[in-house]
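What follows is one structure encoded as structure tokens, with my remarks underneath.
The other protein chains are all here in position, but one chain of the complex has been omitted.
What follows is chain A.
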Amino acid sequence: MNVGVAHSEVNPNTRVMNSRGIWLTYLLLTVVLHIILLSIPFFTVPLVWTLTNVIHNLVMYLFLHTVKGTPFETPDQGKARLLTHWEQMDYGVQFTSSRKFLTISPIVLHILASFYTKYDPTHFLINTCSLLSVLLPKLPQFHGVRIFGINKY
């Protein structure tokens, strides 16, 4: 997305994940979160990794799969009113690079968390559940699907 100049997007949400530096910003924010958690005394390394993973996934779930519509005044009479940010991204085209990036990042985080929690079953259960909560809604099969009408309107 152009920064500092006028853009021609009807709905800027569609392209915000393709703007320059946004992937790096996202990675840096995750690292900062991890470092902040590490700096808290009495938190063990496995606990910090699971916390990083869970908080990351919660935030991702909230911003990509819960909040619907746009914060912008769009001239399309509210076309995206009932779509989550993930569904608006790249006009709904599947497997674009930003979609791939945002799918791979929680997986990598999960693998790292598994390694640093020494494959402990409890941590594994928590981490996997939180991973699934952000992976399943990203599947093309779940595009626009609201299971049991959750978060439908």
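Operating definition for what follows: contacts are C-beta pairs under 8 Å (C-beta built on N, C-alpha and C of every residue); 3 or more make two chains touch, one makes a residue touch a chain; residues count from 1.
Rule of thumb we're sticking to: contacts and distances are computed from a predicted model.
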Per UniProt record, name of the chain withheld from view ["HORMA domain-containing protein", "Serine palmitoyltransferase 1", "Ribonuclease" or "Cell cycle checkpoint"]: "Serine palmitoyltransferase 1"
Residue among A:N18, A:T66 or A:T128 that touches the chain left out of view: A:T128
Residues of chain A (touch criterion as defined above) contacting the omitted chain: 73, 75, 77-79, 81-82, 92-96, 100, 103-104, 107-108, 110-111, 114-116, 118-119, 121, 124, 128, 140, 143, 149, 152-153
